[in-house]
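To start, the structure under review is shown below, and the notes come after it.
Let's look at chain A:
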Amino acid sequence: MKGAGFAKRGLVWGTLFTVILVLSLGGVAQAKKPIKIGSVYILSGFAATYGKFAKNGLTLAVEEINKAGGVLGRPFKVTFEDSRAKPPVALRAFRKLVFEEKVDALIGLDSSGVALSVVPVLKELKTPLIITHAATPDVTGKKCNKYAFRVSANLSQNVQVAARIAAKTGARKWTTIGPDYAFGHQTWEYFQKYLKKLNPKVAFMTTTAFPKIATEDYTPYITTIMNAKPDGVIISLWSGDLINFIRQAKKLGFFKGQFKVLMTLGAATEVLYALKDQMPTGIWVGTRYWFLANNSAVNKKFIKAYKRKYHVYPSYNAQNAYAAAYVLKAAIEKAGKVDKEAIVKALEGLEIEVPVGKIKIRAGDHQALLDVSWGKTAADPKYPIRILKPIVTFKGSEITPKVSETGCKR
Partner candidate 1 sequence: MSAILEVKELTKNFGKFQAVAGVTLTVERKELTSLIGPNGAGKTTFYNMLSGKFPPTSGRIIFEGRDITGLPSHKIARIGIGRSFQITNIFSQMTVMQNILSALIAHHKKGTSFFSPYWKDAGLVAEAEKILDSLGLLSFAHVPTTQLSYGDKRLVEIGIVLANYPRLILLDEPTAGMTPEETERMIALIHRLAEETDTTFFLTEHDMKVVFSVSQKIYVLHQGRLLAEGTPEEIRENTQVQEAYLGGSVSA
Partner candidate 2 sequence: MSLFFMNFLNGISLGMLLFLISIGLTIIFGVLGVLNFAHGSLYMLGAYFCFQIVSLSHNFWGALILAPVVVALVGGVIESMLLRPVYGRDVSFQLLLTFGVLLVLDDAVRLIWGSGYHIVDPPPLLNGVVHLGGFTYPVYSLFILFLGPFIGLGLWAFFRFTLWGKKIRASSMDREMAAGIGINVNHLFTGVFMFGTWLAGVGGALAAPLRAIGPSMGEKIIIESFIVVVIGGLGSFPGAFLGAMILGLINAYGAQYLPKATMALPYILLAIILLTKPRGLLSKET
């Protein structure tokens, strides 16, 4: 008892000491004009947890960078804005950040719809943006432009892997359950295209399910799909929708093994922490970063620091935002100055190691080449959530379409 009290007191003093240290260090750094980053994520509403993880990841990275002396001797300073998952709100936030806060670079974006609306306007804002979550292929494809970069895996990369795994399962008749917006439909379209190429014998069913976003009751969709007797189902639901779906589907016997199940965004810790042991095992799930997928020092350091600060394992969204800060740091150091056009130049072709692995930002379309891991869900008493076992990792260079195929013309 006494020991515990002592430890507690020690913790209090320790924290206080750290706070004072950080504050005084911050004070020193304050002397130098900070490099301003503007950051826009979904911070309210149904998907707020994704934005929260990204905010945490970015905050952690900035703290680390500043503690280590900043960039070119100047600290990073981040201003966060809420996109509310609405394009007009996000655009207003971007304009505020660029014109009023006078930020030097932008990091953010969860929703593809928001990304597609904002990216074209970057030409007017003349400020580099590093996208960390929004997955629509178009922002580094048809709608690509000089100022838009992405360090996270996009839909086509992720679905390419899904198709490869699907081809290996041997399942012939495929259908989908996905959210009723561009992401869900595009996942299905890309999946058909890629899988057909790998195995021309597969068939795609006409009975598909696209429940609207924030559907409360998935049971009719689940029973309808089960009744159609597919061999395999690819699921592109995410956020609370995925949780609702999994719980309701489990009860209806969806995961009993009558057909293969692939979840393109199943390995999101946002979802796994909510579901814990309710997450079925033996399901193929995809992700844009999985914290146990590699043992690099960079990754270990990140996981340790993240876990210490936030008491949970980092999600892909946290890693992507964390990585973005280091990408920006590297670009500024490469450029040698804090200048938007110079940063843009430096970002093109930049190679850097971040927790997810070594990534390279292609100069052609500004999409990062990064390894994508999928795995089968499994229980492990060492972890409070389901983990992936086995994990398969695909090389970024193999699964990313050539620049000429992306439709990006600048």
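In picking the candidates, the idea was that all candidates are chains of the complex that A comes from, given by their letters.
By definition in this document, a residue touches a chain if its C-beta (ideal position, glycine included) is under 8 Å from a C-beta of that chain, and two chains touch if they have at least 3 such contacts; residues count from 1.
The model shown is predicted, which means the values in this text are computed figures rather than measured ones.
**Student:** Pick from 1 or 2: which one touches chain A in this complex?
**Tutor:** Candidate 2 is the one in contact with chain A.
**Student:** In their shared complex, at which residues does chain A touch candidate 2?
**Tutor:** 43-46, 48-49, 51-52, 180, 208-212, 214, 216-217, 219-221, 223-224, 226-227, 239-241, 243-244, 247-248, 251-253, 270-271, 273-275, 278
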